[in-house]
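Some notes on the structure that comes next.
The complex is shown incomplete by one protein chain, all other protein chains being positioned as in the whole.
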């Protein structure tokens, strides 16, 4: 059994990681840590875990975790991850970092996260962990930068159409809607129930920090400068992202043909489902690691709808998928319920 | 007191009309009708109305309603309205029709509503009831085609920027999100709580019947062909529409300047509020007749957020605003709580 | 115009008070205060108030508020109110306190609120502000202890049946369900959307601080010791309380007769509606000052359902009703929308 440590176990992503590893046939949790008053059973923090996982969650001790684990998931805020990643790597551990710290080039990171990326050596070696882009690199990586939730939904929604040159990349408009767990498990007035419930809002219009992540990855695959227009919205649901993506077509293609392009592109992917006839909805993917994609062509415009569970394919599930790839496990292990 | 009849009183729009007229100082309800098993007090159908309005709701009898009323609101499904409108007009009544039957030119109507507009005479005389476009016409009208909910939010969001030639009109992308009352008060599996709750979906992608209504009205004010790209989405809230509108700018302008254009444009409007510093949210407008608009410029793109309560400014409130204009009442009467 | 000050204007109750006074024909807001970083227009804190009230909210200055106001509403946490109440009273002002500080006898307060009641002089003169118990006392009062939200729903649900000796008072079981605004406007993990949404929980089982308030008031009207069993529950709605009350009957009575007792008892009350045929639901009373009550007799048990909007009849609306009574205004002024 692969011995797993989860740092930041008391957030929503941490909770999902615990659930996935608890049902994994080839990995088991040996360490849970978080900022915490006193050592506490994780099932006392998340009572739904009672009987599934009773490991005690403690304050982080890097050496102790390194000794007891083979692979560490870091579910920490950005800026915090890069303090610990070098230590775990030096101790010879595999690391999957769910923060943004190793996703962007140093200059871009500094601009969008208002912080210095202080671990340039490991940044160079980090692999962006979207299996649908390049799972060979993931397989060989020691450090995975696990993608953001919005970028996962957007990049998977765009990959086939931009990679194959069917749409222009200079005017991609992305209108995303997310559930509230995307903001993390924390006390904050704007996340309070009466502030969110029966409400809808746009926020960080074209200034959200996930925008450069999408630009960077789409630029890599298209070899062109990409600068999406991106408006995220908060909606009163717990989980799920629905991204509606508007692209100008470069050639004449109808809905059926475009769907066929997508289906072919993702043919062998275990966690991307391309809809036909019917557009995907958030509830189709909640509690799953799937990204569901539907396409519509209308005139010269392609309208793509892409849905994920922000905590699973958008975070913990994709992290576990990356672990499976890194460790030569069945890629679906632990991810099908 | 102006004597008011409401036909279709048992829907959500009918309920809101009853509430508004019940608090109006110069109008009172004399007739309520609907498809109904037996005459029933409206407060037995909507118990929240108890003490506010106890008028009995009956099956429609056009002559009886005509005798007892000066002005009739029709809150009926499209195709049904145009059966009754000619009769009420012939009886010399003022009519405010909340269906789509008198909003579009005959050919367009037929194409999008899959039905013949059979009342071409009155169609010619009908005035599209968006006060912010032309309240003089409304003032003189006998028949008002009350705008759709999506079009109200979209047209008001676009009017200043397109009328003043600041943005291109050939690539307007509109991503709208609506609450569930927009679909009407009815038994339908897709509207059932567990189907809607914890879910998000796009529907009728670029094929929604409100698209030609926006195109038509924006074409009128710009004297150009307009063909928006329009994706409506259903979100689990009771009331409210948030439309996010993406337009390409034709000239160099920043957020502050654009906000100033909007503010100037709507300076004298009693029910349009232009936000500064902060984008509008649905809860700012729920239960009000306001349309709140916020603007953002990012590069060559203007991103407009426009919020209304779909049942008030998107239906009953705007209808009452039109009544106030037609009858030379204070335009805000009955609409401020 | 009566000049009104609201202390604690930035909470949900404060917001409702502002709305009510803004539409009141005989009172107007001259002062808003709260713990606040810098003076801020209340409409910048609650954008829905834009155009209704643009008074600036400041840090509290008791003397300044006393100079500019005739009557002060205190929407403050318990323990805090009793610091300011004596000062406003000494300055000759009428005070309506929405905290628990003046509701209970000193010993009971100390036990349930874990704090000393330090203003015993004024405590003696304070009048419990439930108009349905004794509006003459309210009319003559200088200081009102505005009732708690749960107690309002429970006491009104019990008054007729216990006052007339129809049910036993030694085994009253109260199972209440509340919306989340009842917990106040604040940052707290247990109030965060994903923690509350799709969840139900009981809390403070038979230990909630509103229990002695109900006991005290029912004891006063029955002249008997009352000790209810009280379980509050949190449900994912913004507003509303539904209390289900179980009482053992002392005599043979059927549902119709009991309803008739209730109807007679509340005949002249402007804000209590007794349902027949149908039980009240939370949506019937949301955004209103009504308490809706329905009764069922089953064998020797009476089951009473009592619904209020916790922020209106359970707080701000009742406070305004008390103001109307104290100032000889029409009791419904400002409270009907």
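To keep things simple, chains are lettered A, B and C as they appear, and every chain counts its residues starting from 1.
Going forward, a residue touches a chain if its C-beta (ideal position, glycine included) is under 8 Å from a C-beta of that chain, and two chains touch if they have at least 3 such contacts.
The model shown is predicted, which means the values in this text are computed figures rather than measured ones.
Touching the missing chain, out of B:25, B:164 or B:192, is residue B:192. Screening B:28, B:238 or B:300 against the full complex identifies B:238 as the residue touching the chain left out. Only one of the listed residues, B:158, B:180 or B:241, touches the absent chain: B:180.
Checked against the full complex, the candidates A:87, A:287 or A:300 give a single residue touching the omitted chain, namely A:287.
The residue touching the chain not shown here, chosen from C:44, C:70, C:134 or C:175, is C:175. On the side of chain C, touch with the chain left out of the figure occurs at residues 173, 175, 177, 197-203, 205-207, 227, 229, 231, 233, 235-240, 242, 244, 246, 279, 281-283, 286, 296, 298-299, 301, 303, 305, 307. Looking at chain B, the residues touching the absent chain are 12, 179-181, 185-189, 191-198, 236-239. In the full complex, chain A contacts the hidden chain through residues 23, 47-48, 50-52, 198, 273, 275, 278, 280-281, 283-288, 290, 292, 336-337.
Here, only the chains that are shown with their structure count from here on.
Put simply, the C-alpha centre of chain B and that of chain C have 37 angstrom between them.
The distance from the centre of chain A to the centre of chain B, with each centre set as the mean of the Cα atoms, comes to 40 Å. Once the centre of each chain is set as its mean CA position, chain A and chain C turn out to be 46 Å apart. Those residues of chain C in touch with two or more other chains are numbered 198.
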